[in-house]
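Of the protein chains in this complex, one is absent; all others appear in place.
Right, chain A next:
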Amino acid sequence: MLEQLLIFTRGGLILWELGKALKGSPIDSLIRSCLLEERSADAAFHYDAPAGGAAYTLKWAFDNDLGLVFVAVYQRILHLLYVDDLLAAARREFSRIYDPKRTSYDDFDEIFRQLQKEAEARAEEMRKSKQAGRAPAVAPGKKQAPGSTVRGSGKQRSGSSGGSGKDDSDGDSGKGRSLANGSLNGQENGNKENSRAPNALIKGKENGAPEVGAFDVNKLHKLRSKGGKKTDNGVGGSVGGSVGGGKAAKAGPKKIVKKNRVWDDSPSESKLDFTDPSGERGEGPTEVVAADQGESMMDKEEIVSSDSEDEEDEEVEHEKPGTKKKGWFSSMIQSISGNAVLEKSDLQPALKALKDRLMTKNVAEEIAEKLCESVATSLEGKKLGSFTRVSSTVQTAMEEALLRILTPKRSIDILRDVHAAKEQGRPYVVVFVGVNGVGKSTNLAKVAYWLLQHQINVMLAACDTFRSGAVEQLRTHARRLQIPIFEKGYEKDPAIVAKEAILEAKRNNSDVVLVDTAGRMQDNEPLMRALSKLINLNNPDLVLFVGEALVGNDAVDQLTKFDQKLADLSAVPNARLIDGILLTKFDTIDDKVGAALSMVYVSGAPVMFVGCGQSYTDLKKLNVKSIVKTLLK
């Protein structure tokens, strides 16, 4: 049974409500984490009320013309098939009686009750007809029942419940349902369980079909995790093997010492090993001049050129002649008079052109798809303003959506946070995580340089105890910046090193501790576990994911896996996830800035820094407006 059905305006006023009060605040969290995050094309939203409340599923529908939102809330364990139908019917009926001046709609109660009865009756009918169709197919079904259970339960793990009650004539669904027991209760449970399976199967089969719409990102990463689990055992084994092999080589006695080959021309090199900084080189730390390369670009104002946007006239030509139902003249008249109601078929060509444009700017494919779907949902049914074309409406909507996604939802004022931590008497800890080779150590040094310019005491912690040269690299940076560094050499547990570093920072009154970690692939289970242990043990103030701007579709995978592993492998219920993103190698991409959008969309974390070069001053803030302009150019 439906817990609640709400109708409210986009401005926030509740127009009509049916049902009792809900535990927690599912509607607010739906708006905040789904509709405002441009995920409005998702099928459903799951909400867990905090402190042991109930688990709800929410479904919604928009009436874009009147600016209304219809939300249905029900318990997650129920799988009501008629909710989508009900929402569509409610939207139809309500838009008839809607009046912008009215604020109470008590007469809608009756209409709604009737709609609900009709929808339930329809759902019952459909279920009965499916049961009747299933009866002759019971015999062959029994053999394949175990196979389909595995498939069914496997697909059940993947994301949203279908709930559309589509009548699929596959034999598979019939076989799936034949698992139900003879008793009526068992049958109902079986139906409910398996109603998910065929809908998920539909999703799997109709991947290319336009009705299913966006490629389900949840499904994508769950599938990848299934495949990933098989491979990372192998990867983890090989990593472990190589480390073990390395240790064995060091422990074993050196039998034959290799002699240096001396060539005729070159002078003999007596010393080839430069890893020891002090002593032979003769350079003490006091002799190195502190690196002063001027003002970090973080503090420089970026001049945004305000060139006028040129209208893209090419999109009108993309319209296939087959899809044009109205003639050119009537569509012209309609665009002038402004009474055309936007249909999905109208939006498709413009959206496809936009999606292609986004993809040429290096936005991940599924992100571009989801965004376009979300914009389509928000524009469907809206009346075109006068003298506007479909393409310009879509463009403005997409621009607003992009601005909304890239605007950070929490303050990215690190200096303020550092001061707050200083007042509390503890150091502010930042952990840099990411895959191999993205530029963690380099950008860590840049951030340290910037902080130093604002009179903040920084300390580095070398928790990359795996890669050769990592500790020396940080040591060099620390020497050039003249800041203390805490290191314990190689082959130590990074979590312990970090813990001791923080204690040391407290002792010598450092304001900020920057923790460098080893790069790791997102599929590598043991390394991700080690990272999770580091984060949980030390509870840093900021977990910064370092990602390079060159990455394409892999950004989505990296961030989802990192977030997922951090959430799964932590002992506490409120796990620490990625708090911010540091985008590196921004100078290597000209205008293919899509990685920023993919990363922000997938993780919800704001981009706090942008690395744009290899010297200390090459650190910038993300200019949202210029990125949006570049993406849509």
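The definition used in the following text is that contacts are C-beta pairs under 8 Å (C-beta built on N, C-alpha and C of every residue); 3 or more make two chains touch, one makes a residue touch a chain; residues count from 1.
In the analysis below, contacts and distances are computed from a predicted model.
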Per UniProt, the name of the complex member that is left out, chosen from "AP-2 complex subunit alpha", "N-acetyltransferase domain-containing protein", "Coatomer subunit zeta" or "Signal recognition particle receptor subunit beta": "Signal recognition particle receptor subunit beta"
Hidden partner chain, touching residue among A:Arg389, A:Lys409 or A:Arg480: A:Lys409
Residue of A:Ile14, A:Ile97, A:Val341 or A:Leu503 in touch with the missing chain, whole complex considered: A:Ile14
Omitted-chain contact residue, chosen from A:Leu2, A:Val73, A:Ala89 or A:Met298: A:Met298
Residues of chain A in contact with the chain not shown: 6, 8, 10-17, 27-28, 31-32, 35-37, 67, 69, 103-104, 298-302, 403-405, 407-411, 413, 415-416, 419-420, 454, 621
